[in-house]
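This is the structure, below, for whatever I ask next.
Removed from the display is one protein chain of the complex; every other protein chain stays in position.
And now, subunit A:
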Amino acid sequence: MELSDANLQTLTEYLKKTLDPDPAIRRPAEKFLESVEGSQNYPLLLLTLLEKSQENVIKVCASVTFKNYIKRNWRIVEDEPNKICESDRIAIKANIVPLMLSSPEQIQKQLSDAISIIGREDFPQKWPDLLTEMVNRFQSGDFHVINGVLRTAHSLFKRYRHEFKSNELWTEIKLVLDAFALPLTNLFKATIELCSTHANDASALKVLFSSLILIAKLFYSLNFQDLPEFFEDNMETWMTNFHSLLTLDNKLLQTDDEEEAGLLELLKSQICDNAALYAQKYDEEFQPYLPRFVTAIWNLLVTTGQEVKYDLLVSNAIQFLASVCERPHYKHLFEDQNTLTSICEKVIVPNMEFRAADEEAFEDNSEEYIRRDLEGSDIDTRRRAACDLVRGLCKFFEGPVTGIFSGYVNSMLQEYAKNPSVNWKHKDAAIYLVTSLASKAQTQKHGITQANELVNLTEFFVNHIQPDLKSASVNEFPVLKADGIKYIMIFRNQVPKEQLLVSIPLLINHLQAESIVVHTYAAHALERLFTMRGTNNTTLITAAEMAPFVEVLLTNLFKALTLPGSSENEYIMKAIMRSFSLLQESIIPYIPSVITQLTQKLLAVSKNPSKPHFNHYMFESICLSIRITCKANPDAVGSFEEALFLVFTEILQNDVQEFIPYVFQVMSLLLEMHKNEIPSSYMALFPHLLQPVLWERTGNIPPLVRLLQAYLERGANTIASAAADKIPGLLGVFQKLIASKANDHQGFYLLNSIIEHMPPESVDQYRKQIFILLFQRLQNSKTTKFIKSFLVFINLYCIKYGALALQEIFDSIQPKMFGMVLEKIIIPEIQKVSGQVEKKICAVGITKILTECPPMMDTEYTKLWTPLLQALIGLFELPEDDTIPDEEHFIDIEDTPGYQTAFSQLAFAGKKEHDPVGQMVNNPRIHLAQSLHKLSTACPGRVPSMLSTSLNAEALQYLQGYLQAASVTLL
């Protein structure tokens, strides 16, 4: 493309079209631009347009297009063609800086981004004059230009804040420092002087303060990796000025906006960061300045208002104090009682107050409020910063700080008592203060785990928390109710059990509160209390203690789900699940009503499942209802099926993907509850379960395999007789699973169940094919996981059909196959098998091969006999071999075509571990000894001679131990 007017004109038209809302016009234009972007001069045409076009919209569009073009094409990837020709690269680098600086702000930002993308690749080697070019502009005196340079420099240098130290990086930084540090310092000084000259000119001040913010940010980047010599030598200049800027105020810079931080706040906030950086990393050098900064920052905190716009500044500033006060050599800065009192009074207490913004969130955005307050996503809030400062101060001054705050707590409580309806916020602050003072360590699971011993938590609970919760109206002062409930929740391990028991009916009562936060907290608190452990690994609160409250608890929990805003409240659903699990058979009388309500809920949410946690706990609750009821009365399974199958059918028919894995699990649970032959209702469903469409979804595979296993366990005979034509389809599923490295173990689960439960004659005709398939996988893509499952399977087969059958079927596939599998797979890999049941299956299977397979004694396979025995003894005695070949580290996630619906396993639908050899063999070592004994009786002399020729001494010793333990000898 030439740099011609005609081309500029064409490009202008296409750019205009890319802004068209109609995709039919926009898309082809975008396509066209993409098709020409490889041509020489294309970027230069864009640069010309963004500079000279008559229309502003084209200028902006050209600048955005240019930036995206640079983003896509500038980097030269090894082994790929260079996408921008060299002359264009040179021309771009020669022109872009002046162009950026002379452009209006909107375009300047795009070009500045482009420069930093180019800089990331080319700076400094391939763009040596960039720095000088930028630094020279500092002299221009034009702050529009200067800010452009600073912004660009910031985007070039900010990576110094997170990259690892390396020679390459430090060479670059050194180069930057040499060229940039002095001019930046001079600019800093000059800008500060200009600020006082223009102290009365609002618009000038705004520009100058934008510069100062950028300069402060650059300072942070340039000082991040290490303390540069230049900045150490000029620390006085920088720190003195930073310090005075912290204390500076100018009415002209104050903003009316309550939410958005103004320039002054942003600058001070960055200065706090800079001071914190020095305090943390360069303490030795910074020590002389630190006390001044502590005082300045603390004064800043005292004089800064409650508005949201100051939040970042305030939390940054408090965090600075918090980090300094923990350091032993700065202890003295805080030691004085007056200082401590003043920090507590003027910094901590005001920042703990419940503000209008909090109140708004409490009422109108409860979900967010709960997330912040309960789940600790409050890292940047003032309250949180104040809490951290309390903890920091307590490190050295726990006594005095507790003392000071006790006074405050008392006076705030008195204020509240005078006029609760007006002064309730004082009590909120008092509770918050007690909480932050008392909690030293906390987890979601256990609440507070370490408390300040100077605070009497139980006393406060009895005197100030319980009365609120006992009040007649659950809807009065909702914030205080929430505070009180939260107090129980987090101090549940500190408050004595009898107090918790007193609280339980109060909490149950508050499930009825209208406030979402209050009834959610009540549900959550109950759930947490029910999960507390007592002695002997039982729950702290027992079902017996809960007996008087069962009905009201269940009623209120389900009623809470009908309160506005809580129809899919996961905390409530989780509390339901936990209550069932705790109360066990005492819920049975309520099951009919409960299951009706749950199925109704299920039906309702299945229309549009949106709360995964809620759904999960709902299915868990259903499982619990089934287990608890059927444990007491197995026949009840029918009524559950009656209640649930209708909804389940609807879910399956409407293909509600999120719920299908759950449905299969519940069905598995139900089917396993049946003691007799499989009901016909299940058999009717069987063919549908083999449908490929179900198996294409990853999330379905584990629960479906589980369900098919349940079918095989309960209905193998029925399948063989009534659905024999479905056996190939069933094996097809197995084949499908075995083909995948990720799902092959599921295929083996299925295959193992088929071999274990199906009548032998029903699968006779398929057996050879099954093995061919497995051998194929073994040959083409064996993995450790596959081999482990394979080993378990062939040994299970051997147990079920006999060792001779195993040898015969192998050798019928290919001569000498049995020997090859023994030699290449079983003997070298058996050590990798993991899991107790799995190991036992292998031990019994191999014992059979050793002792019940004549060809092992009288063919060329005989040479494998001792090595196989040796491997078996190794399986018994050696640690598991968990090495994995190198290349296997890299399979899994990379090879998968993308995540699909995750499988969510239900804890309460859990399958018991199944040991197919359980009855037959108790101790596999003894079993080996007995079997060897039997073998040696059959052919006297052979066994001892095989042992003595090649079994190693250690293995022999172990074997003798087994023989002794079994009290047998070898003949």
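Just so it is clear, a contact is a pair of C-beta atoms (placed from the backbone, for glycine too) under 8 Å apart; a residue touches a chain by one contact, two chains touch by 3 or more; residues count from 1.
What we mean here is this: contacts and distances are computed from a predicted model.
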item	value
Which of "NAD(P)H dehydrogenase subunit H", "4'-phosphopantetheine phosphatase", "Importin subunit alpha-5" or "Tumor suppressor candidate 3" matches, in UniProt, the chain that is not displayed	"Importin subunit alpha-5"
Residue among A:470, A:824 or A:934 that touches the chain left out of view	A:824
Options A:1, A:227, A:656 or A:723, residue touching the unrepresented chain	A:227
Residue in contact with the excluded chain [from A:3, A:19, A:441 or A:965]	A:441
Touch criterion as defined above, residue of A:22, A:284 or A:459 at the omitted chain	A:284
Residue among A:9, A:167, A:196 or A:949 touching the omitted chain	A:167
Chain not shown, touching residues in subunit A	159, 161-165, 167, 170-171, 173-174, 177, 224-229, 232-233, 277, 280-284, 327-328, 376, 379, 441-446, 449-450, 613, 616, 690, 692, 695-699, 701-702, 728-729, 731-737, 739-740, 742-743, 745, 766, 769, 772-773, 775-776, 778-779, 782, 785, 813-814, 817, 820-821, 824-825, 882-884, 888-889, 892-893, 895-900, 902-905, 907
